[in-house]
Structures are given as C-alpha cells and as structure tokens.
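The structure that follows is given in the form of structure tokens.
One protein chain is absent from this view; the other protein chains keep their places.
A and B label the chains in the order they appear, each numbered from 1.
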C-alpha cells in the first residue's frame, strides 16, 4: 500500500517539476501512439466501410478474422515485426528496427483489427439505414464509403480512441521492436517495465499514473477538438 | 417534354427468396402528370415502384425507357414511406444529391436555400435532420428528391402517418412539381389523396396490374369488379 502512495506523490513531483526525462518519454509515447492512431485509422476506417458496403465472397471470413485478431498477443506482433525488420529479414535494408517508426508499425498492426471491428459495427448499422437512399441516388462506391465515414464520425472517433488506448498502454510489442533504448525508443510503458524490473515500484507506479493521466488528457482533448459532445446526437 | 417516356414494361417480374412480389407486369406509361398506384395492402404497390425505379431486381421481363437505362436512372428520384435522413443538417441533406452529382458547394447551397424556402424549412437549415418532426422530415425528403430537377419522382406512400396539415403541404408541393412538368408516380392507400392527385390510376391486386386507366372514368366507373369493390370499401381478396 505504501508503494501506491509513494507512487502518487512521485508522480505529482515528476509532473510538478516538469522532469526532463519524463517529458521526453511521455512525449515519445504520445508521438508513437498518435502516429499509430493516425495510420491505423487511415487503414481501418475505410476498410470497415468497405466491409459494410460491399458484398463479396470472403466478406464474412474477413470480418471473423478481424474480430479474432483483436485478441492478438502484442508479443507475437512484436516478434513478427522484429523478424521482418531485422537486418537479416526481408525489410532489413530499411534500417527501421529499434526506431520509433518500427514501434508505430507494430502498434498499427495491433490496433487496426480493433478499430476496424468496432467501426464496422456502427458503419453496418448506418449502412442499413442509408442503404435504400444511397442505392436510389445511384452514388458511386467511393461516395458511399465517404458518406458513411463522415456521418458516422462520432462513432468512428470512439473506435479510433479505443485503438489509441490499446496502443499507448501496450508494452510487449514495442519492447521487442523498439528495444527500450534510452533517449531513442524508451516510452512510458517500457520505462514502467524497466523500473518494475529494478524493483522500484514507486517510480513504476508514478509512471503508470502519468500514463493514465496522459490517456485521459488525450481523449478529452480530441473530443474537445472535434466538439463532438456538442453536436447533439452524433 | 420528356425523352425518358414512353416507358414500356413487358412481363416484368421481381421475386424474393422464391416468392413473387410483383409480376408479370405489362404497363405503358407516358410522360405526363401524376400516376397514382392503389390497391389493398400486400398488392405489391411498393414493389412495383421499386421495380420500375431499378431498386428491386428484375428477375424476368423487360423495362424499357425511351432513353438508356442509365440516363433514365439519372433523371429519377425516390421518396420513401419512411424518410431516410442523413445524419447531417437540413442544408447538408439538401445539397447532398447535388454534391454527389458534382455541383460546386456554393451553387448547391444557393439552390438548397431556395428549396428550403419552397417547402417551408428555411428557418431550420442548420438543424440536424434526424431531430425534425415526421412531417418536416418528409418535406425535406421531398425537397431533396426534387432539388436535382428530376423528370420522374417515385413516391411510396409519402403521407402515411402524417397529420392533415403536413399532408396538405406535401400535396401542394407535389402539384407544383407536376405543374412544372415533373412526372410523378405515387402509391397511396388514401382514396381521398388518390382522387385529389391522380391523372391516371394503376390498380394493383395480388402482384398484378389489374387495371390502368385515366382517373376520372376509373373513379366514376371502374372496369373490373375487384376495383369497384375496392373503391366501395369492401375487403378484396
């Protein structure tokens, strides 16, 4: 129990004194996870819309696979990305291993199924509502997808933020592909794992509290920027 | 005025999961006035409209417009019994079909303002469409269908579940459109509305076009006994 209180007060002082090292890893956490959020959403949302709009043979299979991949263990993703990006792997020449880019790639793979699955749920419902109208208006496939994505944007924001939540709290994959290198690829979660390993539970907890605070802050900011709460029903 | 018509339908049939919804239907329609489709519940009024519009699959037979099918689709719109509102503002609903057809936003907005005025929604342009009342939603749906200046508008029971005032407003808009040369094909179960609007009448029964005649003689003296019974208010089966 004392560790918890120590953690809280350590967290408070780290934030209050704007600890340089903390700012650095917190900012890197944000960069990596927001990067994954952007890239992941850019892939997952149109994919979800396509799955809602188009009837093709493998559609159900793709949806089932996406749903299953939501539970993908990050460590496995990390290993696969590691093997691909390793110098002796197929993309080794890019020299991406142990860089923030590699961490973004791993997190994108982790969150795309999650964002796509949640987004697909709401897009499917919206498509059921719009189907007759849009068919009647004779709009193109691209226009259908754009319409659904725009009109479901509030639900999609929730889907994307769920992806962000998974990304920023994730440690297994980025530990492997990032390497937890000080001043290069260390982020909040890997720092927490490191401090836990050193037995410094108070500092680990402090970083954990800061991580939670950061996640809440990002959610509030994005909602506020989108002003979605004030736009009524959607 | 229209190069879509005459519309010639021969042996057209649509079915779903093995059950025939409409057909085989033979029908000739020219490009004038309002055609009202009546008939008992389940006679296939909605299915006929959807079939002609191309929203229901044509299983057999032919639907021939005077122009290409593609061009015909471009010039027709559909108003549903339950209006489908895009989750956007009234204005954005109005400009949507114009934007999809590639019109510039500014021009589309000007047109939208004009049409909102015509259907009495000018004060609600910024309001989210899904929160409008039923009558307002149907007027918006109607304006959205008419804003692209279609040559033909299908209306599937547009006034079902609306109060008298909303119904009168909608009928006024329809009469105006008809006067402007737009061909209307409207289904209804309201005989009063059918009499007020119809130039010609299609009487549907059990998925078939049972009678197709000009409105006046039809209401005065229908040719078939079933139509006569229906007009009398008897149950037809």
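We take it that a residue touches a chain if its C-beta (ideal position, glycine included) is under 8 Å from a C-beta of that chain, and two chains touch if they have at least 3 such contacts.
Keep in mind that, in the parts below, contacts and distances are computed from a predicted model.
Hidden from the displayed complex is a chain whose UniProt protein name, among "NADH-quinone oxidoreductase subunit M", "RNA polymerase sigma factor", "PBP superfamily domain protein" or "Ger(X)C family spore germination protein", is "PBP superfamily domain protein".
Taking every chain of the complex into account, the chain not shown here touches A. Within the complete assembly, residues 30-31, 34-35, 37-38, 86-89, 92, 95, 97-98, 100, 153, 157, 179-184, 194, 196-202, 222, 225-226 of subunit A touch the chain that is not shown.
The criterion applied here is as follows: only the chains that are shown with their structure count from here on.
Between subunit A and subunit B, the centres computed from C-alpha atoms are 47 Å apart. For subunit A in complex with subunit B, the residues that touch the partner chain are 126, 129-130, 132-133, 135-139, 143, 147, 151-152, 231-234. Residues 53, 55, 73-74, 77-78, 80, 84, 86-88, 96-97, 100, 128, 130-131 of subunit B are the ones that touch subunit A when the two sit in their complex.
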